[in-house]
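I have placed the structure first, in the form of structure tokens, so that the comments after it can refer back to it.
Heads up, one of the protein chains got dropped from this complex, but the rest are sitting where they should.
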Amino acid sequence: MSWILAGLIVWALGLWANVRLSKRKGRAAALAVPVIFGLVLVFVWEAVVRGFGISPVLLPAPSVIAARFGQSSGVLWQDFVQTVLKGALTGYVLGCGAALLTAIVVDRFDFLRRGLLPVGNFVAALPIIGIAPILVMWFGFDWQSKAAVVVVMVFFPVLVNAVQGLADTSAMQRDLMRTYAASYWTSLWKLRLPAALPFIFNGLKIASTLALIGAIVAEFFGSPITGMGFRISTSVGLLQLDLVWAEIVVAALAGSAFYGGVALIERAATFWHPSQRGR
Amino acid sequence: MTEQVAAPAASVPQAPTVISAQGLNLVYETSDGPVQALKDVDLKIDKGDFVSFIGPSGCGKTTFLRVMADLETPTSGTVLVNGVTPEAARKARAYGYVFQAAGLYPWRSIGGNIRLPLEIMGYSKAEQAERVQRVLELVELSGFDKKYPWQLSGGMQQRASIARALAFDADILLMDEPFGALDEIVRDHLNEQLLALWSRTEKTICFVTHSIPEAVYLSTRIVVMSPRPGRITDVIESPLPKERPLEIRDSPEFLEIAHRVREGLRAGHAYD
Amino acid sequence: MTEQVAAPAASVPQAPTVISAQGLNLVYETSDGPVQALKDVDLKIDKGDFVSFIGPSGCGKTTFLRVMADLETPTSGTVLVNGVTPEAARKARAYGYVFQAAGLYPWRSIGGNIRLPLEIMGYSKAEQAERVQRVLELVELSGFDKKYPWQLSGGMQQRASIARALAFDADILLMDEPFGALDEIVRDHLNEQLLALWSRTEKTICFVTHSIPEAVYLSTRIVVMSPRPGRITDVIESPLPKERPLEIRDSPEFLEIAHRVREGLRAGHAYD
Amino acid sequence: ADELTLQLKWVTQAQFAGYYVAAEKGFYEEEDLDVTIKPGGPDIAPVQVLLGGGADVMVDWLPSALAARENGAPIVNIAQPFRSSGLMLTCLKEHGIESPADFPGHTLGTWFFGNELPLYSWMSKLGYATDGSEGGVTIQKINFNVDPLLQKQVECATTMTYNEYWQVIDAGLTPEDLVVFKYQDEGIATLEDGLYTTEENLADPAMTEKLVRFVRASMKGWKYAEENPDEAAEIVLENDETGAQTEEHQKRMMGEIAKLTAGSNGALDPADFTRTVEVLLSAGADPVITKDPGEAAWTHAITDEALK
């Protein structure tokens, strides 16, 4: 009972603090508000698990997860390397790179654009869940097949965004290039690519969350006996839910960091775009 | 870079023809049906001319400029620029074009925007820097070359876009309401500058404006157009001397030409 | 809707003050550092005045209008509108505001755009339709109410946006370069219309323009501003009669006021 | 009728025929029970369902049940319809594995999710490292099918006598192409497919009474299925909602399942339990369970009543 009460109080306190803080300007406040929100969330979770005596086999408390985090850091690190560094990152780089090159080709040859994009949309609708086992069958159990799944997952979001971005120049901007009698490559390099950057980054950001999810889920369909997806799927069977949640925390942290990193690069590369200037 | 096209031309009494349009028609196909933007347009522009186009909104001034610059293909009729097709002239980089809106690239600084055509046309780095400085001074934007377009007011952006068109040696300058966004004082000043540049360089200038005094002050010829379908209703030769102080605008000759232009314009409107 | 604020006011010799600004300062905090847009501005505007604001680009004209309309909060100083704060006046719907760009909503037809403020202010359906027709006629757009903004030329859009501000009974009209995008003939015509409307309705009008003749032709007072930090350098009372045919622009009084405005403006510029 | 929910360990197939037969033939009804049978799946942990209150009884294997118990899940074996283990390791003959002595240097595939425990125990009993090091074997996780074996991604794969083995045969291989090691024959058999419930349920007399009736009816179902394998397989097919099972496979599976349930009256044989625990405890470095749970992990209370 006392835990539930504590949960309620902390929740009220957090809300009050955030209402106050969000009226303030400045970096610190902007950072503090979501952090407080998160801390309150975690505390309420702890309180609920303890207060209602929820079985650790169903949902472990954050404190238990944290303890496991410390205990199993070796395993967690090893899984992180296997899944994120080898699987997700490789796939992300290959997939996004291939998508950008394809976008340029597709943009250059209208025939391809009109043929490839509709078919591409259909292929992109193939659920990853169905593709993963097939790719594992083709590329083997190790990280290569995870990278392949990630390539498939990130390819179309990036392609579609990039193609749209390359077309997103105003008539006047293109006319200007025409009056300079600029070649195709010149206008690609000096006009269309810079203009496409905001769109491309949009695709890259979406792809960054997809990459991690893709790599983890693909491990459900075959993996060596290491990796975050492997650990999650097998630990549930052994009822080591604390380890499962520790892996999920790693995934969330890695995913957020990945997304944040791409967003930072975006900020530097598209500083001129209205969406980056405002607020 | 443009030598092969530029005619040798000194200011002889009968200057060579730079632009000649004959029986020009242009119809835009739109979802609401066809729009005739230009109808039976005939015009000759000689080297060194300063031609103003004036007419009500939507009469086809921009369209005509675009046809000359090979940005639009006429439905019928012929245009020759420097004796060749507009396309060949464009490929020979004969034009400097100032668009109705500034149209600077937001990811380039002001200096970078002005440098853009120079990079494309292969000027050396030193030459680029030198020219950027020179045109920035001309439009009174020295010191702003590191700023980005969105950090400048609309009028400053418009001046930057003029500077961009002046930075390289095109001998035909097409300007679509370049001074529309400026206040009267700055406008007067830039008018003077433009005239000075023109008489110094012997460029041929086609200039679209809504302002009658501006048209009269600047031009050797004023082309008055009527609304859709866009036709040329009058071509007025200006008797004003090449040397034009601002005060010339109070002279009787000036007022008389202005009156004629106004009458021509009014004929195209519905009111009284 | 606006009774509680509108002063009873008939055209007595000393008309009541509608807007009074005292020691107004406004500083924008930007990433490049602070920009002082208004500095020590004092101004009184009486009911029924037609006040033009003129000054170089970026001198704070728009900012001043925005302060009056409670779209911007001054850093220091006081503004009173109809004797209350701008906010109270805004809530009482005392303003019609015409922005520098047309700003029509693309998903509403022209009629729908003009109807928008009427819907918001709760006019009846019949009243809405009646008013939309009336103002469309006023700006010569009857028959266009079913069209969408992108089907109209820039000038037509601007006129629609003026119609929108005239559709409801605000007794203060704030107009920010409403005629900038129009050609001279249409502009003359709308100037006449605006003057007629003004003398008919006794509205108070604040009008920003870059055109000296326009300012002189329309106003009872002309406020000349200087560039950053924006200050008022001159306030010129016009001796012209209320009845003003277009030809008045050739009268010596007119030219003389125009000259004074030009001098005032020139003082703010760097040239000669 | 009293309601009761049974959580299976796997998808609907003849492995669980006894329960479907009992439901279809009205044995549960005779005991005044209304039993809901929930199929399992690859990522369903029956223990979670049981503890979460989603089921009253579950089918599980003893190794994973004991592992769960160590992790804080208070579950107890109340009946053991399966007497023998159906688990085996199937190798392709061409890889040259003839006896357990040949394992080192080869890749052995197994399911995880708790199913890997018997294999780890066996390897540790044999004294082989499982991390792929010199003199040891490499363990590879495989999914619940035999493709990795057919496609030679592993050299041996865990199979059940009643299911995966026949998939290998169906794929076109002959028994002569294969070498099989049955856990039962190697003396390392662990108990499979028992019925489990929570300590909390056992403390509730009304619930135990229901469970008694349930076990009685279920065993009746099992014995009926043993005697009428084809009819039992038909019943299973009718209950398969995916519509993906085939009659041939299920009839064959039922035949094999009957061999495993033979000889069990439903009561757990304590000797089998002790053997399973020994096998599990013997696993070397990273044992499945660290201490003998003793008699707390099973009870005869239910079967004693049911078999009276």
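In this document, chain identifiers A, B, C and D correspond to the written order of the chains, with residue numbering beginning at 1 in each.
In the analysis below, a residue touches a chain if its C-beta (ideal position, glycine included) is under 8 Å from a C-beta of that chain, and two chains touch if they have at least 3 such contacts.
FYI, contacts and distances are computed from a predicted model.
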item: Per UniProt, the name of the complex member that is left out, chosen from "Nitrogenase molybdenum-iron protein alpha chain", "Dihydroorotate dehydrogenase", "ABC transporter permease subunit" or "C-deglycosylation enzyme beta subunit"; value: "ABC transporter permease subunit"
item: Partners of the unshown chain among those that are drawn; value: A, C, D
item: Residue touching the undisplayed chain, where the options are A:105, A:252 or A:265; value: A:252
item: Residue touching the undisplayed chain, where the options are A:71, A:121, A:170 or A:183; value: A:121
item: Contacting the left-out chain in the complete assembly, out of C:109, C:191 or C:209; value: C:109
item: Interface with the undisplayed chain - residues on chain D; value: 10-12, 39-45, 48-49, 52-54, 143-147, 150-151, 167, 171-174, 177, 240-245, 249
item: Touch residues of chain C, complete complex, unshown partner; value: 66, 69-71, 90-93, 95-97, 99, 101, 103, 105-109, 116-117, 119-121, 148, 168
item: Positions on chain A contacted by the hidden chain, ascending; value: 15, 18-19, 21-23, 29-30, 33-34, 36-38, 41, 58-59, 111-116, 118-119, 121-131, 133-134, 137-138, 209, 212-213, 216-217, 220, 228-229, 232-233, 236, 241, 244, 248, 251-252, 254-256, 258-259
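Going forward, only the chains that are shown with their structure count from here on.
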item: Chain whose averaged C-alpha position falls nearest the assembly-wide average; value: A
item: Distance from the mean Cα position of chain C to that of chain B, given in whole angstrom; value: 32
item: Interchain centroid distance [CA atoms averaged], chain A/chain C, Å; value: 50
item: Cα-centroid distance, chain A relative to chain D, in whole angstrom; value: 39
item: Sequence positions of chain D contacting 2 or more other chains; value: none
item: All pairs of touching chains, each written as two labels joined by a dash; value: A-B, A-D, B-C
item: Residues of chain B that touch chain A when the two form their complex; value: 66, 69-71, 90-93, 95-97, 99, 101, 103, 105-108, 116-117, 119-121, 148, 150
item: Residue numbers on chain A that touch chain D, as the complex places them; value: 55-58, 133, 137, 140-141, 220-225, 230, 233-234, 236-240
item: Chain B-touching residues of chain C, taken from the complex the two chains share; value: 32, 55-58, 151, 153-156, 180-186, 189, 210-212, 262, 265-266, 268-271
